[in-house]
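Each remark here refers to the structure printed beneath this line.
One protein chain is absent from this view; the other protein chains keep their places.
Right, subunit A next:
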């Protein structure tokens, strides 16, 4: 018995130059905010950008960006619609606002389905918003998307950093490229993350201060781009990633 979908997945990314999975292990550290804002910043710099939300049990990039009223087109597969210049793909097109209570193997199957049927147009960057944890979705993305690179997010919390180290070990063991680590929600001077992660052999990209006004910008790409969060992220990626 053969699963034919596995043979077309890499072909679906043949027109995508760089694929970045935004991950970090722990929940609540700002992965989705980083992924969505990163996509917005890249699109602002006129890069052809896609955003794929693979957090099937807790999708949120559509809320962050304010995506509503668009739906993929069917053209020899499904073509993600554009939102604010970003080709946007999410399971929410099919689940609506309903919860999706999926077990691990079903998440895997749904990821394979989405990757096999989604036809990305020519892109400079595809940003993938990863769910928390180092379970099926991370392993599937590594297994199925051969050129994927990881951008890891953490916070000054030792709890988040300990989880990040575990994910980093898995990525290192599997030989996956890690672009670097981003410290989010910084509240004190200096960077605890930079010193803590010094010995891990992964570039420290920079820190983003805790942005108390970020919540007010949710749902509006224009407002999101004006936040301190986006400004700091933009500066970091412009210096270290582009």
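By our rule, a contact is a pair of C-beta atoms (placed from the backbone, for glycine too) under 8 Å apart; a residue touches a chain by one contact, two chains touch by 3 or more; residues count from 1.
As a working rule, contacts and distances are computed from a predicted model.
Absent chain per UniProt: "Hydrogenase maturation factor HypA", "Oligopeptide/dipeptide ABC transporter ATP-binding protein", "2-oxoglutarate oxidoreductase" or "TlpA family protein disulfide reductase"?
Hidden chain identified via UniProt as "Hydrogenase maturation factor HypA".
Tell me which residue among A:102, A:176, A:194 or A:218 touches the hidden chain in the full complex.
Of these options, the touching residue for the absent chain is A:102.
In the complete complex, the non-displayed chain touches which residues of subunit A?
Where subunit A meets the chain not shown: residues 1-8, 11, 74-78, 91, 93-96, 98-103, 106-107, 109-110, 113-114, 116-117, 119.
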